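Below: the structure, in structure tokens.
Complex shown without one protein chain; remaining protein chains in place.
Now for chain A:
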Amino acid sequence: MHSQRNRWRRDRVLLLLALPGVTALLLFHYLPLGGNIIAFQDFQPFLGIWHSPYVGLDNFEPVLTGDPVFLNALVNTLIITLIQVVFVFPLPICLALILNATISERLKRLTQSILYMPHFLSWVIVVALFQQMFGNGGMLNGWLRSADLSTFHIVGVPELFKLMITSQVIWKDTGWSTIIFLAALSRVDPAQMEAAVVDGASAVRRLWHVTLPSIRAVIVLLLILRLGDSLSVGFEQIILQQAQVGAGASEVLDTYVYNHGIVGGDWGTAAAVGLIKGIVGVALVLGANRAAHALGEQGVYTK
């Protein structure tokens, strides 16, 4: 008892120091978790969480019965994730290999500073820049017009929307994502590399047998994180451009939740879809991590 009191006296300052941060996390991460209860309610804003009637699983109907609007959002989400895993994920690895092979240190520094920069711009700015370059009144079409050539309609075309947002992601984050691969590449064992050269291995074989295996752990780790995030695709980016192309091409799970709940007032269904998305998201991270362990890799956490 006595030691407990001593401990309290010693540590109360530390607890006080932790208090502001802990309060913020409790209020805005844990308290809202409880708010998911409205997924089981016919939520009426004027009645609030305490007085809205419970309706069982009614709100999950669009998910359970495969409502076309919901399915469209789910399919769009998965397609965009697939595109991005296949086409976007490998790019920073390639770029890092190129940067790593660049001998001039100054040139490397300069290109890195330029290529990392877009990462720090907001999505509003990136979308605005893309529209100004490729929009119907944008720079590209301005040139074509002045050269009396036919113009391109890229912005606002539903069929090209996924291509558009993929290009934006590539432009914004490919440079920045090289950082972690470059760090891994800097730890490739030079002795192994020299041995491969002495053995007469070609550049391609060295890449395949020495370089790539030594950064495999990092690649797997990032792939897991990306797959764990399969159900979240560029929410801000998409909501900014949705009005131009319509929901058919652009609705994803997050925008579905926003449009149905906050805009449309169908709080219960939106919360239900959000809740399922959250649970499946956590399961995906844990599952992908377990798969990585099964393959003998480290994963996000050990054990």
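Here is the rule we use: contacts are C-beta pairs under 8 Å (C-beta built on N, C-alpha and C of every residue); 3 or more make two chains touch, one makes a residue touch a chain; residues count from 1.
Keep in mind that, in the parts below, contacts and distances are computed from a predicted model.
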Which protein name, taken from UniProt, belongs to the chain you can't see among "D-inositol 3-phosphate glycosyltransferase", "Succinate dehydrogenase", "Fe-S oxidoreductase" or "ABC transporter permease"?
"ABC transporter permease"
Among listed residues A:99, A:165, A:227 or A:249, the absent chain is touched only by A:99
Among A:24, A:57, A:149 or A:295, which one touches the chain that has been omitted from the display?
A:24
Contact residue for the chain not shown (choose from A:55, A:133 or A:247):
A:133
Write the list of chain A residues that the hidden chain touches.
7-8, 10-15, 17-22, 24-36, 38, 48-49, 95, 98-99, 101-102, 111-118, 120-125, 127-129, 131-133, 137-139, 142, 145-146, 171, 174-175, 179-180, 183, 193-194, 197, 202-203, 206, 235-236, 239-241, 243, 254, 257-258, 261-262, 267, 270-271, 274-275, 277-278, 281-282, 285
